[in-house]
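Questions regarding the structure given below will be posed in turn.
Every protein chain except one is present and positioned as in the full complex.
Every chain is named by a letter (A, B, C, D and E) in the order it is written, and numbering of its residues begins at 1.
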Amino acid sequence: MNTLIWLPFLPLLGTLIPLFSSRYSRTACAFYTAALPALTLFLVLSYAGDIFQGERFQAAIPWIPNIGLELAFRLDGLALLFSILILGIGLLVILYARYYLSEKDPIGKFYAFLILFMFAMLGVVLSDNLIQLWFFWELTSISSFLLISFWGHKTEARKGARMALTVTGAGGLALLAGLLVLGNTVGSYSLQVVLDSGDLIKSSSNYPVIVVLVLLGAFTKSAQFPFHFWLPNAMAAPTPVSAYLHSATMVKAGIFLMARFYPALADTNLWFLIVSLTGLATFLMGAYIALFQHDLKGLLANSTISHLGLITLLLGMGTDLAAVAAVFHIINHAIFKASLFMAAGIIDHESGSRDMRQLNGLWKYMPYTATLAMVASASMAGVPLLNGFLSKEMFFTETLHQASLGSLSWIIPVLATLGGALAVAYSTRFIHDVFFNGEPINLPKTPHEPPRYMRVPVEILVGLCLLVGIFPGFLAGDLLASAASATLNGPIPEYSLSIWHGFNLPLLMSAIAVVGGLIVYKNRSHMFKFQAQFPKSNPLMVFEASVQFVTRQAGTLIRFTENGSLQRYIFAVLGLMVIMTISTLVKLNTTAGLRPEIPVDAMTITAAFLLCVSALATVIWHRKRVVALITLSVVGLIVSLAFAQFSAPDLALTQLSVEVVTVILLILALFFLPQKTPKESHPRIVIRDLSIASLIGGIIGTICYAIMTRPLDTISTFFTANSKTGGGGTNVVNVILVDFRGFDTLGEITVLGIAALGIYKLIARMRLFMPSSDGKGRPWSDDKHPILLSVISQSLLPLALLVSAYIFLRGHNLPGGGFIAGLITSVAIIQQYIAHGVIWIKTRLKLDYQILIGSGIGIATLSGLGSWAFGHAFLSSWFDYFYLPAIGKFELASAMIFDLGVYLTVVGATMLILANLGQLTTSERPVLKEDE
Amino acid sequence: MLDITITFVAAIICIALFLNLWRLLQGPTLSDRILALDTMYINAIALILLYGISSSSALYFEAALLIAMLGFVSTAALCKYLLRGDIIE
Amino acid sequence: MPFYLEIIICLSLIIGASFLFIGSYGLIRLPDIYMRLHSPTKASTLGITGVLVASMIFQSYEKGGFSVQELLITLFLLITAPIAANMIAKTALHHKIKPLKRTQNQDLIDSICEREEPKKADEKSV
Amino acid sequence: MQHLSIFPILIPLLFGAIMLLPPISRELQSQRISAIIGTLFLLISSATLLITVDQEGTQLYALGGWQAPFGIALVADRVSSLLVLLTSFIAFAIMLFAISGKDKGGAYFHPLFMFQVMGINGAFLTGDIFNLFVFFEVLLIASYALLLHAGGKQKTQSAMHYVLLNLVGSSLFLFGLGILYGTLGTLNMADMAIKIGQLEGETTTIAKTGALLLLIVFGLKAAMLPMHFWLPRTYASASAPVAALFSIMTKVGIYSIFRVYTVIFGDEAGELANIAQNWLWPLALLTIAAGSIGAFASPNLKTLNANLVIVSSGSLLVCAALNSEGATSAALYYMVHSTLASAGLFLLADIIARQRGKAEDRIVHSRPFSQPRLIGFAFALSAMTLIGMPPLSGFVGKIMILQATQSMAQTLWIWPLIIISSLAALIALSRAGTTFFWRHNGSPSTDDIAAKPTEIAGIALLILASPLLVLFGGELSEFTQQAANHLHSIQSSAYSLLPGVTP
Amino acid sequence: MKLFPMPFHSILLFVVWLLLNNSFSAGHIVLATFFAIGIPLLVGDMRDEHPKIQKPWLAIKYVLMVLKDIVSANIEVALLIIGPVYRLSPGFVAVPININSDLGITVLASTVSLTPGTVSAEVSKDKKWLYIHTLHLMNEAKLVEEIKSRYESPIKEIFGC
């Protein structure tokens, strides 16, 4: 496989190395950590020659084709440039961090995060697929979050990191949207295709959306105005992190993005307006704010913002030369800013402070470091013979060569010069305030030169500043050319990298900037005074406050909607139901269908009247609970009669037996509940509820009527036709239950069993309210077990069992079955509990209801599994007729075994519920087993 | 003749049910209501049997039997509740 | 169906229904709960028996065999009706529901409620 | 294997029943062992089923030998077998977690767990709409009982709402079923799909009300606005393994919506074609919004996670509303991803709550963790998955959903909401994470509260599944694509699912 | 364990099974026997000790008598109900009883409830008194005497207690 694929993954592999090598020594750890990035850098450089020749390397393997994601890498000039920056500066930072971090800091973790970030950055710059690019883009956000919050115990670190993550994360999401639109527009997520489709994109109606979304991603990452505020607060990170992320890598990712998509998106008015104006604003604002920072890193951070603005401005101009200048400044800024951060870190490390009001006159204590810092600062200020000068000259030149603002185009060079002056001013401040300007004030430590190797990275970078500044063509020429060519996706314009271009306008602008900057610095006290008039606003506080605000508002809203009122929740469900059904039902023109209706008879009217009156009485008296229970029983009774009347004897039987068990259950529960319901609904609520209840009643009634009066073509004829021949029973309903749809029944008894288990759980830990008197304050009677009831119940038990056996056995052919039989048995046993009490039963009835449930479900399931032995599907039934002498013909059916399972489950479940509930008040109450 | 008788008898039982309902709603005591419910069970049995006769079907017998068996249990449980609160003790 | 059978069925139906009706009627008509207890307990049991007999004869004829299942319902009712009446009476007494004013031996009610032996008339007067 | 399709239902059923019987019922240890064996069997058989379906196509299982539409048929197609495997996988992982002690605090944890899994698998596999109701009830009743596991006022209170709301829901379900049977005369979903196209006149209108009633029921399960209110409190109060298992329950509602409204009321349903979509649109988007707002307002991690479940429900409902193969494929991928992620976080939240002393999982400062690295790492992975950040699975699902929009209007509504919801998750989870792992006072607890090996294993299975979903995202998304393709073509080839009838 | 712990019930169950099934077929007789033996064995424990029926013939005679009384009771009560209510003179009566078995007391109380104008309302704790309510109390002493002679003594005799 192409080595290109492995390039970014080599450092990823390296993420593990520091975690395991940190136990040896910090130096060893740093050494091992550096190995793979160094190797990667070596590999990258090995491509350099060909790339300088204009070649481009690409490699791809499919990954998730459905979303257009493939593992695709490209190494062209731009990628090469960034890879070298990422890996090169990364290696220096590894070395630097070895000395910067204290013994207490977990260096292994630090390196791991750093390498992870390096991997992500490499992924971004090497990506040849839009989705993959975004993939790594987000990884940079995450890994930078981890790095910024490395000292997470500090509030600023935590909050700063979170803010950085939020802002860049939001931008990342916008970027994703932008890239998806871009991909859709082009029809491919391949970067090369996109880059080659510039015209298509720019003429597409999606173009503005794409530009805005992609730029949102870029601007947030590169701290462009108005998203710049996160960067200074990210300075809570350890300085090596700043030196890496905020000079050469992370913040450059946004710049990289703009450069990467330059051929596809740039060179339109929209692009120019957004990008260059944003860049300009950022450039000036960053420089201005940098001037007022007392914190060394704050100054550098804002200067970074400013320089990023400068690059953005260049990229926005849309000319090829501006793009070249931008690429060049990317290189130069990375070099001097990294060295400056490192110098600041050394100062902080050795003096214990970064406050320029305390740091004075360090020249005396650390002259060597001071020299390095001063060179780098000078480069930042754009002093000749240093690299910063060259790209700034190009920048000034380009500001003069544009006419985008029409007659107002002169504003740009003027403002650029102003920005240059501010840069000179803050660079001067960095040099003068720190290294000169009297004696240090209250420093925690006496400053001295850092360890030898801590300086090495700075030395290298500052050396590069000088070398590039003096021999630009030799050192950076090819790199710049190939990077610029990749940026432009085509030939590069003519430009000269020489130091001296003669006396020209840009040189004048530089001169003005230097002089102006010095003047500004000189009069800084006035400016500080001027600035002091404005209220200080810490972006972090603002950010936190706004997050807090949103959180609070969200909380208020949630407390309002999710107010914990079940009545409201149910109302919401029902309200939705009313809206949905009514919107449909209005289209029903005729309620009655063509099916002839059954004539009405007196019996039906009576029953209906009884039903309605009792139902209404239940509602009206629902606050008198026992009365409501009695009227509810009447409703249940009438419902069973209705089933009986309309040819459903099985249903009638089931309804009757369930009814009794339910009533007993409700009575049992009523003992532990208040006897009465207070009147607490506001009349308005009552009217509201009455309205929705009547509406729903009306809807359901209407639908019910509409259905019943229409003919139906159903599959049921199959059941009546096959019940006897296929299922071996004449009671079709029962055959459906135990055979045709036995699976439903299996589920149903499982439900019953589970309900019983759940109820047992509920009861097992229940605290009790045991009223000593009824609702009217009358004490309970002392007759626990009325004698007549006790005696009669004993006699009824065998009879009831016989009846349930009868109901069970006939079920297959006549109304009945295991379920009803089970309920009858349960009621009979409950009757014994009522009549005799728990203790009496306990000594006489040794039934483990839990085992009944388990075996019931088990038997039903096994009866279904039996058919497997004969190669039939689960629950396939068999039945046969047998002849025994003297008895005659009789039938045996597997369905009966199934029904036995049903019977056992029903008895077990009902008894587990009722008996345990009853036992609550006794010494036999269920308690939690110790081991559970 | 049987048809007319059945209609007539059904009407009578229906009236009886109305009377039970009246007592059930009227009360005045809970005992009255339970008594009314208990009587209703009996009238319901009659109604079911009558329906069985009128439709010449023996399928309704079990329903009647169950009402007889289970109605008693529910009456007993309600009474026990009024007496003791706790019906299983 | 032979005419005599039809007559018998009709008769038992009418007799049964009448008793059922009277039972329910008494439930409305009688003035206190204790008196009302009598009417469904007794009148209804006979009433239901009438209907059951009719059903028995009818179903026996319909099936061409004999159908005596209905006896079971009677059996159940005969066993349970007194107990139900007893339970209801107990609740009424427990709730100290005042009987009709002219009820005799009202002084017994306290003893009944307490399930004590009746207090002798002479003890009471002391 | 002939009976493979029913294994995912029978295995938990039988294990559940056996655990109620002695000798296993007597000893917690033997219940644990059988629970692990049971879920492992389940996992193996579900995986086998998926492979079989992938290779041999949809498996029909006619229960009792009665062919559809007369008997109940199980339909193991790519969609259902994927979700069954998902269920089995999280069941296994959760069970690993639970046997370290979370199964204590109340009786019957293991059998109830098994029964709930059975209910979920049954709901996925059944091809019969009434049987779906039955399995809904199985999984609901088991969830009621499990919700109360280990007791506490909070649980009782939230269970009250959950149970009563669902009881109302079940009533509506039956009304809906009554209407559909009363107009179509059949219960098998494929048969319904055929008959729905043949409906004439005003019966169509009646059938439509039935369909909409079902939408409400499924919406209630899926926590669709305005029926989502119950979810945060319920999930937040449930004990960890239960909450984790619940993370698949909203998906049952979503799945049913896909089944019913693409198969029965799909493109070929004549007048009733795509009736749900008009309702789903606004409600789905509002659900995302409500979940995001809830996530913002969440005072603790469990509530936060619960609100993210609502967000994921909303996103899935959006896919249902989009009603295209791409959207369905996205939904299937997203379902797998979000179920695993939220289950993992629910388990993790328990460890977090345990190690933070009185602060529990509230987003306030607390004592430090006793296993900060392990938990921090797990939390970070979990959070990134849920936010939808690469390299974890959330981003694939998110992109698939975003790519599924087809018209400008769809894009304009869906994209901002999906993106803002991700941002809300990002903010909420990063706030929670930084607070948990960095805002400390005091010293770690000295009690024995460290995560136990099986707990770690359970969480690891769930959390580490996420990178695998990305790594093998190509295969998985190809599978979901085929599954979606199948789901959308069932209606036109319904007779192939009905061996009992001929066109 | 005895094969027939409850002989009376066994017979009852046997008969009831045949009644339920309306059949005297061999198959049902086998089943009836099975249940007549099986169910008492199953519920044998669920019983208090009750006296056995000592004089079955007397029991049958008693049952027939009660049935006859029930019919007359019904007619009597029906007449009372439809007659003028203001003439009714209800009352409570305490009947001293002397039966040493709960079963006996229950049978007596049930009989009383089923027969003319009386309902058993309560049994005293010491089981020496049966309180009844009469719909139309004419002669208290006569009523007590009638209950004791007509019902209580045969019951005592039947159960031998």
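Everything that follows uses one rule, which is that contacts are C-beta pairs under 8 Å (C-beta built on N, C-alpha and C of every residue); 3 or more make two chains touch, one makes a residue touch a chain.
FYI, contacts and distances are computed from a predicted model.
Student: Which protein name, taken from UniProt, belongs to the chain you can't see among "Protocatechuate 4,5-dioxygenase subunit alpha", "ABC transporter", "Na+/H+ antiporter subunit C" or "Phosphate transport system ATP-binding protein"?
Tutor: Listed in its UniProt record, the absent chain's protein name reads "Na+/H+ antiporter subunit C".
Student: Among the chains included here, which ones are touched by the excluded chain in the whole complex?
Tutor: Among the chains that are shown, those touched by the missing chain are A, B, D.
Student: Going by the contact rule already stated, which one of A:187, A:701 or A:779 would touch the omitted chain in the full complex?
Tutor: Considering all chains, including the one not shown, the answer is A:701.
Student: Determine which one of A:339, A:745 or A:832 touches the chain that has been left out.
Tutor: Hidden-chain contact among the options goes to A:745.
Student: Looking at the full complex, which residue from A:25, A:203 or A:720 touches the chain that isn't shown here?
Tutor: In the complete complex, the chain left out is touched by residue A:720.
Student: For subunit D, which positions touch the chain that isn't shown here?
Tutor: Missing-chain contacts on subunit D: residues 130, 134, 137, 141, 144-145, 148, 152-153, 156-157, 159-161, 163-164, 167-168, 170-171, 174-175, 177-179, 181-182, 187.
Student: Touching the missing chain, which residues of subunit A?
Tutor: Within subunit A, the residues that touch the unshown chain are 564-567, 570-571, 574, 595, 597-601, 604-605, 608, 611-612, 615-616, 618-619, 622-623, 625, 628-629, 632, 635-636, 639, 642-643, 645-651, 654-655, 658, 661-662, 665-666, 669-670, 672-674, 676-681, 689-690, 692-694, 696-702, 704-705, 707-709, 712, 714-716, 719-720, 723-724, 730-733, 736-737, 740-741, 744-745, 748-749, 751-752, 754-756, 758-759, 762-763, 766-769, 771, 813-815, 819, 909, 913, 917.
Student: Take the complete complex as the reference. Which residues in subunit B touch the chain that isn't displayed?
Tutor: Interface residues of subunit B facing the absent chain: 55, 57-59.
Everything below uses one rule, namely that only the chains that are shown with their structure count from here on.
Student: Identify the chains adjacent to both subunit B and subunit E in the sense defined at the top.
Tutor: A, C
Student: How many steps does it take, at the fewest, to get from subunit B to subunit D if each step moves to a chain that touches the one before?
Tutor: Minimum step count, subunit B to subunit D: 2.
Student: Among the chains, which is located farthest from subunit E on the basis of C-alpha centroids?
Tutor: A
Student: Looking at C-alpha means, what's the farthest chain from subunit C?
Tutor: When every chain centre is compared against subunit C, the largest gap points to A.
Student: Grab the C-alpha centre of each chain and report whichever is closest to the global C-alpha centre.
Tutor: D
Student: For this structure, I'd like the pair of chains sharing the most C-beta contacts.
Tutor: A-D
Student: Express in whole angstrom the distance between the two chain centres, defined as the mean CA positions of subunit A and subunit B.
Tutor: 61
Student: If you average the CA atoms of subunit B and of subunit C, how far apart do the two points sit, in angstrom?
Tutor: 12
Student: List, in ascending order, every residue of subunit D touching at least 2 other chains.
Tutor: Not one residue of subunit D touches more than one other chain, so the list is empty.
Student: Hunt down the residues of subunit B that sit against at least two other chains at once, touch-wise.
Tutor: 17, 30, 34, 65, 69, 76, 80, 82-83
Student: Can you name every pair of chains that touch?
Tutor: Listed by label, chains in contact pair as A-B, A-C, A-D, A-E, B-C, C-E.
Student: Provide the residue numbers of subunit A that touch subunit B in the complex, in ascending order.
Tutor: Spelled out, the residues of subunit A in touch with subunit B are 601-603, 605-606, 609-610, 613-614, 617, 626-627, 629-631, 633-634, 637, 640-641, 644-645, 649, 652-653, 656-657, 659-660, 663-664, 667-668, 670-671, 770-771, 774, 780-781, 783-784, 786, 789, 796, 800, 803, 807, 814-816, 820, 824, 827, 830-831, 833-835, 837-838, 914-915, 917-919, 921-922.
Student: Using the touch definition up top, name the residues of subunit C that touch subunit A in the complex.
Tutor: Within the complex, subunit C contacts subunit A at residues 76, 79-80, 82-83, 86-87, 90, 94-96, 115.
Student: Which subunit E residues qualify as touching subunit A in the complex?
Tutor: 6, 9, 12-13, 16-17, 20-21, 25-27, 30-31, 35, 39-40, 42-43, 45-48, 50, 102-103, 105-106, 109-110, 120, 123, 127
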